[in-house]
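Missing here is one protein chain; the remaining ones are kept as they sit in the complex.
Letters A, B and C name the chains as they come in the text, with residue numbers starting at 1 for each one.
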Amino acid sequence: MATKDLKIPLLEELEKGPWPSFVTEIKKSADNPMARDTLRQLEKSYEDKISHWKHGGLVGVMGYGGGVIGRYSDSPEEFPEVKEFHTYRVNQPSGWFYNTEALRTLCDIWEKHGSGLTNMHGSTGDMIFLGSTTEAIEPCFADLTEAGFDLGGSGSDVRTPSCCVGPGRCEWACYDTLDACYDITQEFQDELHRPAFPYKFKFKFSGCPNDCVASIARSDMSVIGTWKDNIQINQDEVANYAKNGVDIEAEICELCPTKCISWNGKTISIDNSNCVKCMHCINVMPKALSPGKERGATILIGAKAPIIGGALLATVFVPFLEMEEGYEDLKELAEALWDFWGEYGKNRERIGEFIQRVGLANFLDEIGLEPIPEMIAHPRTNPYIFFEDELEEEDE
Amino acid sequence: MATKDLKIPLLEELEKGPWPSFVTEIKKSADNPMARDTLRQLEKSYEDKISHWKHGGLVGVMGYGGGVIGRYSDSPEEFPEVKEFHTYRVNQPSGWFYNTEALRTLCDIWEKHGSGLTNMHGSTGDMIFLGSTTEAIEPCFADLTEAGFDLGGSGSDVRTPSCCVGPGRCEWACYDTLDACYDITQEFQDELHRPAFPYKFKFKFSGCPNDCVASIARSDMSVIGTWKDNIQINQDEVANYAKNGVDIEAEICELCPTKCISWNGKTISIDNSNCVKCMHCINVMPKALSPGKERGATILIGAKAPIIGGALLATVFVPFLEMEEGYEDLKELAEALWDFWGEYGKNRERIGEFIQRVGLANFLDEIGLEPIPEMIAHPRTNPYIFFEDELEEEDE
Amino acid sequence: MVTQRITDIGPPDYRQFLPPIVKANYGKWKYHEILQPGVMVHVAESGDKLFTVRAGSPRLLSIVTIRKFADLADKYTGGHLRWTSRNNVEFLLTDEANIEPLKKELQEYGFPVGGTGNGISNIVHTQGWVHCHSSATDASGVVKAIMDEVYPHFTSMDLPAKLRIAFACCLNMCGAVHCSDIAVLGIHRTAPTINHDDLPKMCEVPTLVSSCPTGAIRPATVDGKASVEVEKEQCMYCGNCYTVCPAMQINNAETDGISIWVGGKVSNARSKPMFSKLVIPFIPNEPPRWPGVVDAVKKIIEVYAAGARKHERMGEWIERIGWPKFFELAEIPFSPLVIDDFKHAGETYNRTTQIRH
Partner (left out) sequence: MVTQRITDIGPPDYRQFLPPIVKANYGKWKYHEILQPGVMVHVAESGDKLFTVRAGSPRLLSIVTIRKFADLADKYTGGHLRWTSRNNVEFLLTDEANIEPLKKELQEYGFPVGGTGNGISNIVHTQGWVHCHSSATDASGVVKAIMDEVYPHFTSMDLPAKLRIAFACCLNMCGAVHCSDIAVLGIHRTAPTINHDDLPKMCEVPTLVSSCPTGAIRPATVDGKASVEVEKEQCMYCGNCYTVCPAMQINNAETDGISIWVGGKVSNARSKPMFSKLVIPFIPNEPPRWPGVVDAVKKIIEVYAAGARKHERMGEWIERIGWPKFFELAEIPFSPLVIDDFKHAGETYNRTTQIRH
């Protein structure tokens, strides 16, 4: 490999140590001049402790408003090969499942059109193809679609949905996360490729309250599997866990958030009416316990990172939704949200912030959802109640 | 009594039932024409469901800015005797202790100058003398001071401090609430009688974290007794409680907020380093447990009712203060607060709201208190950190 | 002349009012016991015993009654008595034999003995139509109606824990109801009506404008005079403007009424102090006996008494069972108005899947 002449002593410090090194990875692609200049410019950042990337003019695929992030070196003379260094967000398959054939095809395309560097995967879930010229965009896109791949979202659109492995491997999946993610992604191709919202909108699908795609923290619509009926118990296996060293009282009963499990030294019993489906007992004894049989999902709305008003976790909108194939209820809900937010949301106002601005009760009223106590942690503590509307209705 | 001719059928409904009736009380004073018209006007309010009082022009004692609340009937022709119906806030003795001589003197003064109606006591703590004319104010005040009583606060001043019964009767008093309340009241007579703050400022003194004067919810400076060392345990008495039916595991260990007590069926043991001095275990077994010996108080600042920005509970400023006679530290702290708030607080901005507006860290800096983790429930979750000041200091 | 006026003497020194037994054992109490509802003994390290007999009071007392209390105190306590932070009267005895006769006389005079331990004590309350200009309802009357109904819990100690009821007649919350197990709060529901004739005479427009927490008040010229106007959609009927300016009439016989809040507490015992939360946004004013309010309070107490564990305050119980269950048990329809929409509203939304289905 043609890396000897690269003077990157600082970066090479990061080839030491047991964890696989991203520097080594970039070096592996160093036959590619873009990768070489990536390393050289990065070494410069390591020297002077500042990013040397600029953003700027829109780049992208014809007819799409997103999927490519434009990026330019701020020292194009010094690093001509990364003068333009755009990324592609390539929509990953549900659950990040691949076969080797697909992977090799993707590698070939990226060898042909870009730096040969990727992120597997980006934080939203896409495959990130890291670094290509403006010129390469359209041909690369053609090759991708030819191979059955499409771009993901960027800008004020539906972002690439993602999901946990779910029924593909996990015994706790309370609905088909892979299918729901795929179905929703397909349904909203137009919304994904042609930004028309006040700001981005992210879907994430987790099969159970463990929330392995962190949907409650970072998706505008978070779909988290849960169940309604009783936890399924195999008492023999409970006894086995106890025998094999699980301290059921300390590790399970005491940590149950509603203290609804009890252990008599032989069997456990669960007051399911007080179980809040937190998963903890099931997590500790997967052979003995499983979620109930009446399964569905809780739909939560409005999580986001701090910009602008502070980070938000998602809020319960639908405590329990049966996740039937086709997901019509989910789609209708999404569209109801978008209608209202699309009309009244401010530019760069995520839906979570919008809900807070207009007030949850008003928002629910507008989208036609019945307010129920499950939507709140507790009722208001301040007496600043807007009665006017109600009184006007009484008058009528 | 001359109550037969009073037509107050609605109010008389409130003479029924086992609880002592305020209507009966007013009737008892019905020889007094003001009390009669109070009943008549109140009956009118009961008929038309609205208050018939107005506030308005300032009334008061010469040289004082507070202590008398002006009140006028909105129907003076109909109820001439309550045309003027001002209240006096008479500063109660610490802990609301009286002897019969003092009570009789007060009754005589009030018979002479007012309606004969009182509140024993007002929510802040004062005796409230309910209803007198403007003319009566000065003579009544003269008689009160002659008898050793003075007016309490109203307006933007120090309000009448109050305290729990403390060492006067309660075994849990961690400092001398009665003395502290009296001392502070005497110290700040000028601040109490001559409003010069942005808004009211209330002191309340509770001898232990049970907080029997609700100071944490409704005083700008809340002084709550606590201790530093180990809870004193009499294991024999613990055993007695257990024998007499206290389920120590369920009623105490499980309800301890930090689960720092354990019970082996015979004795309890407490991990005092994790005890948060909540009082619960002591409350349940007063014969067996008592607060430690190293006693003092936690000082909390800024509680208030909802107007304007929503209600606030008080915030920890000093986790532990030795409450030595003279209370110099307390007085210094109060004055430091008033200096800063007095200068920068907005009109009608309670100190709790002011602290939130300027930020707790800035506030502490201004009054010269070291910030410590005990002052916060948890560190910030948002990344909006103002570094500028710090960086400027580095520059210097 | 002026020099002869006595001022700034402050309250009398409490020491002169302390009973001798208190002086002797000041700060040296060992433990206490509740002997029966309303009767306690505090035992000093010295072995001395102080007995307390606590009587309920309507707070609004005539001097006739106060003198009667003085008579009783002279007869039974050596002239010593005190009031509590919840407006009950406490007779401080050293002779145990005096307890029953005193109780009897008090009860005959109409003043029940009770209010201790795990029961309901007196309702902390405010002025209402008896004295305040901005009250959305009466205070003493509502309190009387409720106390008549919950009376058995005053004279017994049969609840899981203390249950503190407080009442305030407007959202100034002079009773500091905001941290009560059950708070009964008078509320206005319509924007103030402006008396444009009086306003310029009585009030300063800038002070008035800035008194409004929501910025609903704007300067306006009405009939050539400097007055204000109120943006109704922004008004939340706090009455703050009325307190600053009497020409902004906030009281409204048609629309004023009462709201019910639950689950607050003050003590630091077990759980941290908590605010009360709104559960019933509105019940009309129904003088003289407010049946709607009384029934609502009674129902809440019943379900609490039936459901809570020993030592569990209202708010602790509700946190354990969850708000959905509380609304269900108390048979209170869930009103969208209880969903917060004030400054920190977002902090009150449910942000977890932990739900009872």
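Here, a residue touches a chain if its C-beta (ideal position, glycine included) is under 8 Å from a C-beta of that chain, and two chains touch if they have at least 3 such contacts.
Please read these numbers as outputs of a predicted model, since none were measured by experiment.
Novice: If I'm reading the header right, one chain is hidden. Which shown chains does it touch across the whole complex?
Specialist: Looking at the complete complex, the unshown chain comes into contact with A, B, C.
Novice: Sort through B:75, B:134 or B:356 and give me the one touching the missing partner chain.
Specialist: Checking each option in B:75, B:134 or B:356, the one touching the absent chain turns out to be B:356.
Novice: Touching the left-out chain: which of A:37, A:84 or A:150?
Specialist: The single option touching the absent chain is A:150.
Novice: So one chain is hidden, and I want to know which residue out of B:117, B:238 or B:278 touches that hidden chain in the complete assembly.
Specialist: In the full complex, the listed residue that touches the missing chain is B:278.
Novice: What is the set of chain B residues that contact the non-displayed chain in the whole complex?
Specialist: Contacting residues on chain B, toward the hidden partner: 209, 211, 216, 224, 226-228, 257-258, 273-278, 298, 300, 312-316, 319-320, 355-356, 359-362, 364-365, 371-388, 390-391.
Novice: In the full complex, which bits of chain A touch the chain not displayed? Write them out.
Specialist: Interface with the chain not displayed, on the chain A side: 10-11, 13-14, 16-26, 28-29, 35, 38, 42, 45-46, 48-56, 61-64, 71, 85, 87, 91-104, 106-107, 110-111, 116-121, 123, 125, 130-131, 142, 145-146, 148-150, 162, 164-165, 167-171, 173, 176, 178, 182, 185-186, 189-190, 192-193, 209-214, 216-218, 224, 250-251, 255-257, 277-280, 283-284, 286-287, 290, 305-311, 313, 347-348.
Novice: Residue by residue, what part of chain C touches the chain that was omitted?
Specialist: So the residues of chain C touching the unseen chain are 268, 272-273, 344, 347, 351-354.
FYI, only the chains that are shown with their structure count from here on.
Novice: Using only Cα atoms to place each chain's centre, name the chain farthest from chain B.
Specialist: Most remote chain from chain B, centroid-wise, comes out as A.
Novice: How many angstrom between the C-alpha centroids of chain C and chain A?
Specialist: 49
Novice: Using mean C-alpha positions as chain centres, tell me how far chain A is from chain B in Å, no decimals.
Specialist: Centres of chain A and chain B (C-alpha means) sit 51 Å apart.
Novice: If a residue has to touch 2 or more other chains to count, which residues of chain B qualify?
Specialist: Only 306, 310-311 qualify.
Novice: Going by the contact rule already set, what residues in chain C reach two or more other chains?
Specialist: If we look for residues of chain C contacting two or more partner chains, we find 171, 173, 178, 213, 238, 275, 342-343.
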